[in-house]
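Okay, so here's the structure we're looking at.
Every protein chain of the complex appears in place save one, which is left out.
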Amino acid sequence: MSNTFGELFKLTTFGESHGEAVGAVIDGCPADLEITRDFIQKELDKRKPGQSEFYSSRKEKDRVKILSGIFKQKTIGSPIALLVENRDVDSSNYEKNRIRPGHADYTYHKKYGHFDYRGSGRASGRETVGRVCGGAIANKILEHTPMGVYGHVKKIDEIEANPSLKQIKENTYDNDLRCADSKKLEEMKKQVREVQQKNDSIGGEIEIVVTSPLMGFGEPVFDKIEAKLSHAITSIGAVKGIKFGAGFASSKKLGSKMNDEIRVNKDQAFFEKNDSGGMLGGITTGQKIHFRVPVKPTPSIGKKQQTIDIEEMKEKEIKIEGRHDPCICPRILPVIESMTRLVLVDLGMLADKLPTNQVE
Amino acid sequence: MSNTFGELFKLTTFGESHGEAVGAVIDGCPADLEITRDFIQKELDKRKPGQSEFYSSRKEKDRVKILSGIFKQKTIGSPIALLVENRDVDSSNYEKNRIRPGHADYTYHKKYGHFDYRGSGRASGRETVGRVCGGAIANKILEHTPMGVYGHVKKIDEIEANPSLKQIKENTYDNDLRCADSKKLEEMKKQVREVQQKNDSIGGEIEIVVTSPLMGFGEPVFDKIEAKLSHAITSIGAVKGIKFGAGFASSKKLGSKMNDEIRVNKDQAFFEKNDSGGMLGGITTGQKIHFRVPVKPTPSIGKKQQTIDIEEMKEKEIKIEGRHDPCICPRILPVIESMTRLVLVDLGMLADKLPTNQVE
Amino acid sequence: MSNTFGELFKLTTFGESHGEAVGAVIDGCPADLEITRDFIQKELDKRKPGQSEFYSSRKEKDRVKILSGIFKQKTIGSPIALLVENRDVDSSNYEKNRIRPGHADYTYHKKYGHFDYRGSGRASGRETVGRVCGGAIANKILEHTPMGVYGHVKKIDEIEANPSLKQIKENTYDNDLRCADSKKLEEMKKQVREVQQKNDSIGGEIEIVVTSPLMGFGEPVFDKIEAKLSHAITSIGAVKGIKFGAGFASSKKLGSKMNDEIRVNKDQAFFEKNDSGGMLGGITTGQKIHFRVPVKPTPSIGKKQQTIDIEEMKEKEIKIEGRHDPCICPRILPVIESMTRLVLVDLGMLADKLPTNQVE
Partner (left out) sequence: MSNTFGELFKLTTFGESHGEAVGAVIDGCPADLEITRDFIQKELDKRKPGQSEFYSSRKEKDRVKILSGIFKQKTIGSPIALLVENRDVDSSNYEKNRIRPGHADYTYHKKYGHFDYRGSGRASGRETVGRVCGGAIANKILEHTPMGVYGHVKKIDEIEANPSLKQIKENTYDNDLRCADSKKLEEMKKQVREVQQKNDSIGGEIEIVVTSPLMGFGEPVFDKIEAKLSHAITSIGAVKGIKFGAGFASSKKLGSKMNDEIRVNKDQAFFEKNDSGGMLGGITTGQKIHFRVPVKPTPSIGKKQQTIDIEEMKEKEIKIEGRHDPCICPRILPVIESMTRLVLVDLGMLADKLPTNQVE
């Protein structure tokens, strides 16, 4: 198992979906950083279930408790342990040996000799509570820099949002689909509702923009910023890939079109465009970092599916009743933002651009 | 800098494009594995320049020398050091302070106070010699399992190859574009030649298939197999993303279409299809692993481009003469295969599926 | 900060002495291991304060709560989070800016801009609760092997215990000084009481024996078993060194006396003696591992000491009232045993001698 992420700024998460609690330990946060419980809670609220017709109806307050590392609302340089108790644990809808298609049941069973029929255990989306805890602390560190991480639901099915950066900043968290393009919101809602009524689910795409990145983040060869971000983000369940800048479209480009030419204005270098996604040779250029992430449809659906009983080794049908999100994109967005922030802080510390002992 | 990759099976690489040599140290290879210099050489020859009208005309024999770790053609459990001397070093075509668009010159200069005008130093594609050295050793370990890693150039520009697995295995390395679909080979050649004549370059896409993967590779949460592969492969220069299984198309799918249903045949479970890409919850299912990788056009082009002199901070034009690949796809393919093999061996060791001390 | 230990079997600890709680996350424990709360509690009880006239009178039940990773008394392969709340937190006896000699106050203040005047925070011995939590899980894994870790208080001041291995196994935890040699127990008690009456403290020495170690633990060159054990054990506060086998006495030996000669009995190799301490070239020989550890006297003493007020930068006197152990040896013993177990499990997994996914 590998439940720790990061080299200098380290996040360790724990907790199963239907266990006592989920939580996180954040190690490597410098001392003297002001941070309140409310700030962390606000981040967690973004991924909380039960807030919308589009979210799992599981009733979790997801109230975070600070166990260590913060004293009188200031970090003290020791590990920050955060705890979120599981309250609304309902295991009644799970059938013990029936593998849910698209889930980790089958692979966990092969690896560990069992799978957690109560709601996927660590393979549940509930695992991401710990990631958002870590992302909140990282966010506080980034607040001391010019950098900002902003995301939105770029696509649901084929419906594509085309918001401005300003709209992304202002609108994303104003609606429960995290759509920053008000012209597309209703269409998206309609689509998700339709899918939901059919006991089915639908995928989408997330876009992330990092504004005003400092230069020099990213370590040559094996820990390029692309590599670290890719690792972080494809480690999230339901994510099926990632593309930076021009991404897959770069495969169709001529070099003369792909290369971002450089100019000078008042002794400052600038790039004419940003097909690179804000990184060259794995290191930030200072331009906006931007990338996109495909998210598969939630595998838990009410529709009848063909599967097996893993103990009897017999074919069975399954209808997953439970309480599931028809489209996981809105709730995965804050998780992707969180992982992005964790990577930025870790790379910033590795590159000597962010403090490791005390906030200056 | 981060020049070491892997946790139990570790590759460390070194060497600049125009320095004395490039090389690799592979640590964690079990003892008693038969391995010859020729075997490693054969892998290196796949990425060697100067073999084709489509490759950089730099003349390097890329002859590998074994410095340690192998005695009488058997590994002994100690680190395997491999060395490839740089012979045909021609630095005459480089202009000292002129930033090459699409290259790492600008970011290295910001991070390290200089950039290697002689041919990019560590940011050169020549760095990948070390990766292929590591991949060769990994390949030897995989030969003791049913697993195989096979790739091909899926696309150049918009031209898409659609070979069978058999064709991939048989044809890929039979032609210098690494195109496994004989019906598309000539079209691809024509396209690359055209681009080359215009002093330009073009991108493409690589596809990788892992056959007969063992089950249980991949560690839950942060070191899922997707995460490790993404990290490994997006750490290669010119790679702009990755997608697993249905990839970005999964964003447009219904759950009932995306989920791979499960059946039983003669007491063996099997999946009806493989949109997951061979992984669920970050762990191998035993189905083929498959993923695709966009590769940007080589940034070094003969065409005139707008740039700056970083010392004078003045706008300049640049035409990169040198010896450059019009399409880097064929030569990046063995690098992507190598990184895939490194990840598989490392995850196999982490999951207790491959030996770490002695080959049994 | 570095609050994670181990490569494959990872312990992360958190919590300050006077914060909400202390705890641990153990990652990498194989699935299907039977483990009860009581078993962990029993290990924790060994280092609990308030049990004896010789221990700090702080009243902590140190009741451990399992938050994750164990379901129906079996591990499930996911991280095991354990929590111990701080109950008897008394910060009244601490003076805010007065540096306590022999403590981490001064160095923490320099590094983090403050120190935790409430009882040392992470620099308190209370931090070791998390280590013992981890050690308990490791102990369960070792129970599935022939290996056993046994320690005792070898010395307090100049009084040296010389118990047999049998006595170490049977007597150590029968008395509150953890003295396995009944002939020396009273003398030790007398000595500690005397020191205590003078408001002073005294040091001692711990001895550890690992019985029936498996062969092949320890990785050549940088992660020799000595290196891993040294790292683990000198990371415990108050420990001032370590020596393996003949230790410092080996500096006075002739090679012909130091070398352990080898013989054969019934086709089994055996060593004539064990001055090596059970390790050669950093790898276990199969002989008993044995080493000794000097423990300094508790720095917190009631006696008047010369110090400074770090804010005023003025000389001051200090008498540390609080509730302190006159000799920390008995309570540090289970911590050293725990760290030893953690190292053995981690090295056993690295050497492929212990399972990482499922207990077989």
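Read from first to last, the chains carry the letters A, B and C; within each, the first residue is number 1.
The definition used in the following text is that a residue touches a chain if its C-beta (ideal position, glycine included) is under 8 Å from a C-beta of that chain, and two chains touch if they have at least 3 such contacts.
Worth saying up front: this structure is predicted, and the values here are computed from it rather than measured.
The residue touching the chain not shown here, chosen from A:Ala238, A:Ile310 or A:Ala351, is A:Ala351.
Set against the missing chain, the residues C:Ser17, C:Thr172, C:Ser230 or C:Ser338 yield one that touches it, C:Ser230. Considering the full assembly, C:Ile308 is the residue among C:Val89, C:Leu165 or C:Ile308 that touches the omitted chain.
For chain C, the residues touching the chain absent from view are 1-5, 13, 99, 101-104, 106-108, 110-111, 122-123, 127, 155, 157-158, 195, 200-205, 215-216, 218-224, 226-235, 237, 239-256, 258-264, 267, 269, 272, 276-277, 279-286, 291, 294-301, 303, 305-308, 310, 313-315, 350-351. Residues of chain A that touch the chain left out of the display are 7-8, 77-78, 216, 220, 350-352, 355-357. For chain B, the residues in touch with the chain missing from this view are 1-4, 10, 12-16, 19-23, 25, 27-29, 31-32, 65-69, 71, 76-81, 83, 108, 111-114, 116, 121-122, 357-358.
The rule is short, and it goes like this: only the chains that are shown with their structure count from here on.
Between chain B and chain C the centroid-to-centroid distance comes to 46 Å (mean Cα coordinates, whole Å). Distance between chain A and chain C, defined via averaged C-alpha coordinates, is recorded as 38 Å. Chain C has residues 77-78, 357 in contact with two or more other chains.
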